[in-house]
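Missing here is one protein chain; the remaining ones are kept as they sit in the complex.
Letters A, B and C mark the chains as written, and numbering starts fresh at 1 in each.
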């Protein structure tokens, strides 16, 4: 019981899940809505609105059976048609949902009866059920889509009360929530507090109960306070040093390799994250069972990098501009770290900060050299495939990497019938990613929440979801 | 007075009209565009185009402007593209919060600043004057954001006395509401106090040298009457003007202070709009902010005219 | 003297050995040294002296209102037997406004613009007499009525800016009278006012002092006014009292050389026209310490060695009269007048004097009209008719002729002058200069004609660029005239400076390094540098002290005589005009109400306004009997109506005809014109204001 006051660090643009793009929005998405499935704390997929599901042997026909008696906040019962409408809306280009690519694989869908929905896929896909754990794929009532942005209606544990842009979102307990006894809280107030100092101060004075995604600088301070506690979990959210493989000088794999060689990932993790992350090779985090332990984490070898550069025709190095999105502190620090670490290798990096909107429009996918970052994906396939497959959505728009061998491996992994097969394929994929270095992924970030000792039952989610169903405050 | 007011209003309308065109053009010239903002990372061109069509962004500029201006004249500020909500209520809410900040800060500044200015003028050259001058130098010496940071550090982090950010509606109780205002108000006061105190001091010194003050003394009026009734009334004229302009400035959004204290006013709304490239929101915010600023300036001039019997009657006469 | 010597009443105010200095960062200045005088109950004492002699300083010291680092060093100020200096500040404040009241020079700035007049008058009543605001309001109206305000209730509710200068000064006097003070301190209470208004105020003050048995300290530099209302007078020079005595005696038979000079330098209507005014050379002394010699010695024509080495003591008759003089030669000089180099020598008539007027005039003004501030805005509420500053004025100026323009403030004098110089564009009518339309010429970019017409300003300080040396300012006209040789130009500048009586070395000085009189000479020299034919002198001597004024008037007269210049001489002082002008225009409300040769204008028939102007001229004891004064109402009529501009204030107004029809112009002999509805014969019946002039100027000047 009680009210939980939680802070996020940036304003929410929208409460319409299909259009959500930032972590703080996903916070709202998981409080108000549900998906057909859910990615649980152990990163496995579990039933949510769908009680169970079936897949055909060719992995192309998927049938989901909805839970009975689930009600939207407006009192109407959830029906299969809502699911169809939700996905159709995501597929509509005019909606502009980032999840659209995920569902391009869907050839057709159909509500077989009010509680059953069936999807026909264009190609076999083992991870289809996980896609419904994706943030944008929240199921929305088909008759209230137009007001979702300002007055969202979902099936989630909390009902929307009010949203004051720039200030707060107020949610109250959904008494008709389908999981019995949940949620425990009466009310959730999500406050928008961009200043990390203000967040921490509010946490110490008891004005906040929980700081979602605690700023890295503040961790030590919160840890030191006996009235507060810190909860942390490794994620597969990563930042990357993006090299456009189609642009000189990064079209030469030796140059890319040299850059990767010169970057000391341990040092970068220290600089950018104050150590609150783990060096890795690809979006696959070291905590993942498929992680390739045999590969070595780069220790920073400027001499070797220099040699490689000389081979590639840059004996005196070269000068390049590195773009970083303004206002993303870790990525800015990562940029500066790259600049320092590449200096001994003879590469002169000019760091340029770009406002985020300009970054999206003019830098991402267009510039030759920049820092970018991506949230955890619900499945290992969605975490890897789009970046490394030559037809992968992010790949074509990011670094234009292409290696047929990689494509074969990724396609194979999608249809892997067993864990072992998948593991072996992904181990090879990681090795190839390091060998070709389309870009450098130095680390995955830990997701950390700071909270008052009064808060019980909260566990940080590796997907950075804010799961408050079991939480209570004294 | 009426003629003057009418003239000023006509001017204001003209200025706002020109400004609306300017704002519209400048925002159009901004890099990046809404459709790709909405479409997000790596959206294909078709997606962007589809969104453009849906939002009417493919229309010629004049058509877009006409639609927008016509809407504003009818009190419709448009819909925020990013928030997907009508702008007016959001803006009004932010404006109301900025108003609260402005009024409270201004009252404090006026009372304290004028008192200090008068004290310094009366004690000209003495210790009190030097103290006031010194303190006011300190006030202007440091930028507002630096004061803000220091205040957060001292009152929020060390003393843990006051909330360092955010805003609580007064409906949740007076104390929480007031406590959230303290630090931003103090920062604003530190910024504005010096100017008001110095201005009051210098105009007070001028007025104290006038013949009518001398004559009031020659009538044997006690010094308190001379200062409060005879001198202050006249010395306040320039101060009133500056106070009103300051009011406009605060209303117009103290971007930095609102950012540091996470105060959800006009300034942060504007910054948010710019960062998200929400054109209608940017346009509406700038227009309202500028209109508020112009109105405050107008009020300043009218107030000045009204407080000053010379102008008040001069205008009635002509 | 009464036959029985009654015991002298104790003085109400007895100032003894008062020494006052101002100290600031640049050193100390002694503004008053060992000043002593006494004012008996019911007596009005005048305190005269030129600018900077310390008059105001003494007045303020009595009120304990010395500002800006002023300090009384020593001496006693006995009021009713108590030394004010020994009282605590609160004690002095209690006296101020109650038993010692004051009126200052400038009514326009002495009233608080933010408070109603009534409230300001009531303040001392409430403060000192414990009146309730309601009682005070009643008393305020009585007081206003007493100072001659006909509409006390309205005036009490008005703000100062809604009142004319005369009314404001009356309000200040009412304030001073409120608590029935014993002593009134008046610091030049009429200097800022027009002559006709001044005359009324002086009249009022004289009456009030009489009826209330008031004593007063009357500070003034106007000897005529002092003569009018003061029983005794104290002459101040450089912070030192040089002479004191009964007014009649001091002004008719001054004993101290400075007083002699002061009296002699005054231009008088009754004096022989065109004579050279005696003047006092040099500038006023600035004292930095106790005087070690006679303060006046550097400028005294009678000075001897002893004067320069020994301080002077006050000499009294010892017969109990108030007379005293601070000059050891006073006895010896008793009969000697102030020396005048050209006394008795009439000016030699020059080649181009009056005869020249018969040839084509130099300047022709034809139906000139000027309206300020009219606007034709698209916003209906902004359309304005504007102020008519000059309304249908026509006159001519001959070559070598001096035309005077007199009239009260706002009557359009300056506007006429500016129109003549093409500095302002006429709304209607034309100005021909030497046959050509000056405005057209200037508009078309031809500046040659304009250079032949120059201007000498009132404010000598503002008319020189503070960042240019005198030489540089005078060099430019020469450069523009195409004189290329710098050395030659330098010589010309030196010559011009010498011409106006300044050392050539002044070319290197900056304006702020000159005195007011010197600056005015530089202005004249600069005007001469373009080699003009015509000069407009707009109040060119009004801001100067009498002795300096005499200097400059002499210089202007000399230049006219030697170079054949024509002047338009604008002034509000009819005595000055009578001294220098050949012809005079009397303007009122933007129209010419009388025009003619000076000799004619000063004698009847007069326009009623001219008559009032003349009767308001204060005169000294020796100038003959006082004529009955014609006192005008304060109200200033807005010019530009249909009828006679002066109708509203005219004491001889005939009736509706004056308001509704513009007056006909009567012409007597010699181009003397009067615009008035009253028949000429009736006008001619009036007694002369200056009967002694009646036969004097029989031959037209």
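Simple rule for what comes next: contacts are C-beta pairs under 8 Å (C-beta built on N, C-alpha and C of every residue); 3 or more make two chains touch, one makes a residue touch a chain.
Criterion: contacts and distances are computed from a predicted model.
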Quiz item: One chain isn't displayed here; going by UniProt, is it "Multisubunit Na+/H+ antiporter subunit MnhF", "ATP-binding cassette domain-containing protein", "Acyl-CoA dehydrogenase family protein" or "Peptide ABC transporter permease"?
Solution: "Peptide ABC transporter permease"
Quiz item: Can you list the shown chains that the hidden chain touches?
Solution: A, B, C
Quiz item: Of the listed residues B:65, B:145 or B:306, which contacts the missing chain in the full complex?
Solution: B:145
Self-check item: Residue of C:11, C:54, C:477 or C:517 touching the missing chain in the full complex
Solution: C:477
Practice problem: Would you mind spotting which of B:248, B:264 or B:309 touches the chain that isn't drawn? | Solution: B:248
Quiz prompt | Sole contact to the chain not displayed, among B:19, B:128, B:225 or B:242 | solution = B:19
Exercise. Against the chain that's been left off, what residues of chain A make contact? List them.
Key: 195-197, 200, 215, 217-218, 220-221, 267, 270-271, 326-327, 329, 332-333, 336-337, 339-340, 351-355, 358
Quiz item: Which parts of chain B are in contact with the chain that was left out?
Solution: 11, 14-16, 18-19, 22-23, 26, 29-31, 137-138, 140-146, 149-150, 152-153, 157, 248-249, 252-253, 255-256, 259-260, 270-271, 274, 282, 286, 289-290, 293-294, 297
Practice problem: Spell out the interface residues on chain C facing the chain that's missing from view. | Solution: 421, 423, 447-448, 450-451, 453-455, 457, 459, 462-468, 473, 476-477, 480, 510, 512-513, 526-527, 529-530
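Note that in this section only the chains that are shown with their structure count from here on.
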Practice problem: Could you tell me which chain's Cα centre is nearest to the average position of every protein Cα atom shown? | Solution: B
Quiz item: Between chain A and chain B, what's the gap in Å when you average each chain's C-alpha atoms?
Solution: 40
Self-check item: Cα-centroid distance, chain A relative to chain C, in whole angstrom
Solution: 90
Quiz item: Could you say which residues in chain A touch two or more other chains, in rising order?
Solution: none
Quiz item: Can you list the residues of chain C that touch 2 or more other chains?
Solution: none
Self-check item: In the complex with chain B, residue positions of chain C that touch it
Solution: 63, 65, 67, 93-98, 101-102, 104, 106, 109-115, 120, 123-124, 127-128, 159, 161-162, 172, 175, 379, 381-382, 384
Quiz prompt | chain B residues within the chain A interface of the complex | solution = 31-33, 35-44, 46-47, 50-51, 53-54, 82-85, 90, 93-94, 149, 152-153, 156-157, 160, 163-167, 259-262, 264, 268-269, 272, 275-277
Self-check item: Residues on chain B engaged by chain C in the complex (per definition of touch)
Solution: 2-3, 6-7, 10, 209-222, 225, 229-230, 233-234, 307-310, 313-314, 318
